[in-house]
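Left out: one protein chain. Kept in place: all the others.
Lettered A, B and C in written order, each chain numbered from 1.
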Amino acid sequence: MKPFEIVEEPIDIQKYADYVLHPSAGAVTIFTGNVREWTHGVRTLYLSYEAYVPMAEKKLAEIGKEMEEKWPGIRVAIAHRIGELQISDIAVVIAVASPHRKSAYEANEYAIDRIKEVVPIWKKEIWEDGEEWIGSQKKYPESGVTQQ
Amino acid sequence: MKPFEIVEEPIDIQKYADYVLHPSAGAVTIFTGNVREWTHGVRTLYLSYEAYVPMAEKKLAEIGKEMEEKWPGIRVAIAHRIGELQISDIAVVIAVASPHRKSAYEANEYAIDRIKEVVPIWKKEIWEDGEEWIGSQKKYPESGVTQQ
Amino acid sequence: MIKLHYFARLRELTGKGEEMLERDEITVRELLEWAETTYPGFGADYVQVAVNEEYTLLDDIIQSGDVCAFIPPVSGG
Partner (left out) sequence: MIKLHYFARLRELTGKGEEMLERDEITVRELLEWAETTYPGFGADYVQVAVNEEYTLLDDIIQSGDVCAFIPPVSGG
């Protein structure tokens, strides 16, 4: 496995938990984003994820680096699955090991927020009566560093 | 397995992740507290945990109930291991599945804070040159509901 | 008869995990005073008493048949 990867197979959380654990770690947080059946009263049949794979892996690694700078002493692994995912399947896993629990929680939540902002991955929801690519529309930034 | 349990064997996080997952869950958070080798420059050889087992399981279940009231729609499992634990072993696992990620993180962190307050479990640290039961001394409350 | 449980530091101090106390009725405060007298160094100021697996207050009354546990500061997690 790579610590920051896009995968096509089911995600095994234990693998990422094992990777981040180290003797100075007193706390490990694992987050998984799973396919939810109901969203605002609409039933999802399944999801389809697509990624710009090399850039997505690069951005995941950058997020990991940001985290290790903000919370020294942590170790991070992130994987996102693409392709067709069924209800309850894991789309994303974030594993963080830290000396103390506060930073393990904070860093983990930071990671999922950043993934939803900058990593080129797209989700299509497929319902009984239609389908749609999801993504909140944001105007192209005119100046400054993009998407920081 | 029981959703709120004291165990003597190594903790398998997948079991608790599987237990909490349900079709309305879009997010699962898993926290593990692991045995850390170094604490404030002192090297731990191993830990020994002891519990008042029936009361500890009851208190864990109460914490789970508090969480489900505070964050409707979540599902929770908590296990704490007792006996001798080596470096990196998991002492406690908290698994929370929730429709949305915010509550999955918040509820999980609430659980570990409450465990450290009210669950009758004790940790003894064993170092190269000694050992000590850990626990911050708090005066017996004079009135009001204890340890809320 | 009241059953008493000792854990962690208190189990090591008293040299026992449990014992029976020959009383029909006693308050939590009195029980802690008894423990402090019987086991010097008990540190009753920092020990809570659980009766039938519930935390209690100092004025609560313990009765024959109750199961008590001395709870030193907890440190799970």
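By our rule, contacts are C-beta pairs under 8 Å (C-beta built on N, C-alpha and C of every residue); 3 or more make two chains touch, one makes a residue touch a chain.
Predicted model, so just to flag it, every value in this text is computed and none were measured.
Considering the whole complex, the hidden chain is in touch with A. Summary of contacts with the chain left out: across A:11, A:96 or A:112, the touching residue is A:112. Not every partner is drawn; the one left out touches chain A at residues 33, 49-52, 54-56, 58, 80, 91-92, 112, 115-124, 133-143, 146-147.
FYI, only the chains that are shown with their structure count from here on.
Averaged C-alpha coordinates put the centre of chain A at 25 Å from the centre of chain B. Centres computed as Cα averages put chain A at a distance of 49 Å from chain C.
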